[in-house]
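In this view, the complex is presented without one of its protein chains, the others remaining in place.
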Amino acid sequence: MALDSKIPKGPIKDKWTDYKNHIDLVNPANKRNIDVIIVGTGLAGGSAAATLAELGYNVKAFCFQDSPRRAHSIAAQGGINAAKNYQGDGDSTYRLFYDTVKGGDYRSREANVYRLAEVSANIIDQCVAQGVPFAREYGGLLDNRSFGGVLVSRTFYAAGQTGQQLLLGAYSAMNRQIGRGKIKMYNRHEMLDVVKVDGKARGIITRNLITGEIERHSAHAVVLGTGGYGNVFFLSTNAMGSNVTAAWKAHKRGAYFANPCYTQIHPTCIPVSGDHQSKLTLMSESLRNDGRIWVPKKMEDVEAIRNKTLKPKDIAEEDRDYYLERRYPAFGNLVPRDVASRAAKERCDAGFGVNATGEAVFLDFASAITRYGKEQAHVKGLNENDAALVKKLGQEVVKNKYGNLFQMYEKIVDQDPYNTPMMIYPAVHYTMGGVWVDYNLMTTVPGLYCIGEANFSDHGANRLGASALMQGLADGYFVLPYTIGDYLSNDIRTGPISTETKEFEDAENEVREKLNFFVTNEGQHSVDYFHKKLGKIMWNKVGMSRNVKGLTEAIAEIKELRAQFWKDVKVPGTNEEYNEELAKAGRVADFLELGELFAKDALNREESCGGHFREDSVELDGEQKGEALRDDENFAYVAAWEYKGEPSDAVLHKEQLEFKDIELKQRSYK
Amino acid sequence: MSGILNSSIGRKFAMALSALFLMIFLLQHFAINLLSVFSADTFNEVSHFMGTFWAVQYVMQPVLIFGVIFHFVMGFVLELKNNKARQVSYAKNNGAANSSWMSRNMIWSGLAILAFIVLHFIDFWIPEINTKYIVGDMSGLHNGEFRYFHELVEKFHSPLRVGAYVIAFIFLALHLLHGFNSAFQSVGANNKYTKGMKTFSKVYAIGIPLGFIFIALFHHLTGH
Partner (left out) sequence: MNLTLKIWRQKNASDKGKMVDYKVNDISPDMSFLEMLDVLNEQLVNNDESPVAFDHDCREGICGMCSLYINGEAHGPDRGITTCQLHMRMFKDGDTITIEPFRATAFPVVKDLIVDRSSFDRIQHAGGFISVNTSGNTIDANAIPVNKHDADKAFEAATCIGCGACVASCKNSSAMLFVGAKVSQFALLPQGQVEATDRVLNMVKQMDEEGFGNCTNTGACEVECPKGISLENIARMNREYLAASIKG
């Protein structure tokens, strides 16, 4: 099947408006007869559920957590971008569009990104009307900050808890519809398959995580807003329950999976402390606005720090290597995430890592504290040369800006970041790849939609800071409600979809069989044993920098691990109870397939772009020597994989990307 | 407005209002008792006025009795409801980590105060009602003199009774240490004055019962 991205004709700035003017609408009376299933209740799923219910559709929403409010969108810290230009610093829809495409290293679809930039301003209006308490200035108007390597201040925020506030906003909109009976909420339910009837997505099979009951649910369309698959690395900043299962089942039912290798490794996370570690904690990127990243210049200092015979703050200024400022003088500490992450890895690989594992660099606030302290002393007419006073005043400013993050760091690491630099290291954070969708956000399965991080979406090969929240809410509040209506307008005479059909029965039986296999298999090793092994392979060979040898090995190793998993996995208990090991087993089984496709995709893409860095595709000389080199001639396409059984049999379909409004350039942050 | 007393917040509010009323009464009671330390005559005069003035006897007294009963009954109702809200208790609970002993034991300090009120009624109120309304002697005289001061002193002869009073007042202090401020929080007052109110409430909660103890001991030690 050839990929049709269904991008509307016409100039980019008119596409979305024209599109909305010409789609088919469903009249309100008919909407009452149409059911929509939404899986996942994060920013994308939650906002979509609320909006579709409000339009009049009957929505059934599913989440595996005990409440929609706990979706992992809640953990997003930094902020949300919107082209409001409240600061009058030259921002515009076009500039947000441009920054997003450039930040994504020219691997996203122009029309989608432009639409995203266009609706971004609406998101802020909407959220404020819903009572989301964004940070404000003393005049009562909204405050902005600059974020993640862009030249304007367009990021709206609520301290370090923006994701939480936006999610609770969407949750409150859902609650209103749940109260009205327009959304039927299924908590602690996990989707285990998509059901297709006559080629169209018409329902899902779920497992009630409390009772183990397998249920059939039907609808006229199915929407997946199930988030990313970063947990394929075992250790990531994702929640423990975040998984690829819904997206992967959709893939197995015919939805193409696009660009799985595009993964964002976030530069500022708390380093791994030992083998017991179950997850990694992100420290907001906003910290890089004030923190300076460095490692010691001299190896003996590195060793002294590891042995705890030297304190980092006692290392003289000239013995510190502020490597981002050195390598990228124009952007310094604010280079995009992929660049910052690789630079940290480069220093640590060279032996300059500053903790026991050798995988950490410093993020230092001392100069920011001094700068702010002097400023405050000046404002208050106090002595700017009183070091103790300046430090105190500066710490107060830093506390106001990042207090919750500093507290979190201190709780985890047991060090006071006001007085000693933080230690950070990159960690898997976000997956730009995902289920392939067209301009309507529909997958290659008719009636099956995919929104938010779960789709391959708008971020190309690398996502800019504060854009994930924007995309999730744009998809759910403002895009999907239009595009799905166009599709559902053909279903006004269909009537209710029966679950008593062969298609549902077959899907349910398949699900039961698999669950049954797990609880009866007499294996040796726990699910986590395999998940950790998979994570190690992924991190070492498909992580921040990739090469042909490593990727080829990874593919073989994952295949072998998968075979071992099916032979030797041990799941205690039964299906008919709350059984977290069983739930995990199903998820890890899917990760073991995805992981291989991921490596295969990385092997196929013989270029470096965004989060995907191939050691064999770098600038060979000149000022940019050693930096990532994109290959637009051969790889300016979306790699969409079709499921054919084993991941190794997956068939590649290419969606050629056309850039009419933005000129392709190599990224430079020098 | 209907059903406000059936809501959790309505009950809290009623509890707080009755508490505030009782605290004002307590202050007045204390002030009059304190007179007995300084001047038997003034104490007698004021006591006689309070005991015979119609507005006190027929308006304030019933209101007070209603307030006391209401506060106790509501306290029990809330306690029962609150117990129902957790039917399985913790195997290990460290309440001291997050709240004061006083706040967690209002029912016990309250019961101690209730027991005291029974004793107090037997000691003073029932004989008083008996003399005035059953026997019909509204004169307040005994052998040609006001009887109030004399009766007061007489009651505090017994070290047992004085001991019981002292213990009851300690419970009252414990009750007030939480209750005073709690009443303000319940009626919705939590603002820039809260800090000052907290200090004042501590002074009141300790000062008033201490004063009562002082009066009891004073008469016990000086009475003949």
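Of note:
As written, the chains take the letters A and B, and residue 1 is the first residue of each chain.
Going forward, a contact is a pair of C-beta atoms (placed from the backbone, for glycine too) under 8 Å apart; a residue touches a chain by one contact, two chains touch by 3 or more.
Owing to the predicted nature of the structure, the values given are computational and were not obtained by experimental measurement.
The hidden chain, counted over the whole complex, makes contact with A, B.
When you scan B:89, B:143 or B:199 for touch with the missing chain, the hit is B:89. Where chain B meets the omitted chain, the residues involved are 1, 4, 6-13, 78, 81-82, 84-95, 97-100, 103-104, 106, 178, 181-182, 185-191. Although one chain is not shown, part of chain A still touches it, namely residues 47, 50-51, 54, 65-70, 72, 74-75, 84, 86, 119, 122-142, 158-159, 161, 164-165, 168, 171-173, 175-176, 178-179, 185, 187, 210, 237, 239-241, 273-274, 276-279, 281-282, 407-408, 411-412, 414, 477-478, 526, 528, 570, 572-573, 577-578, 580-581.
Everything that follows uses one rule, which is that only the chains that are shown with their structure count from here on.
The distance from the centre of chain A to the centre of chain B, each centre being the mean of the chain's C-alpha atoms, comes to 62 Å.
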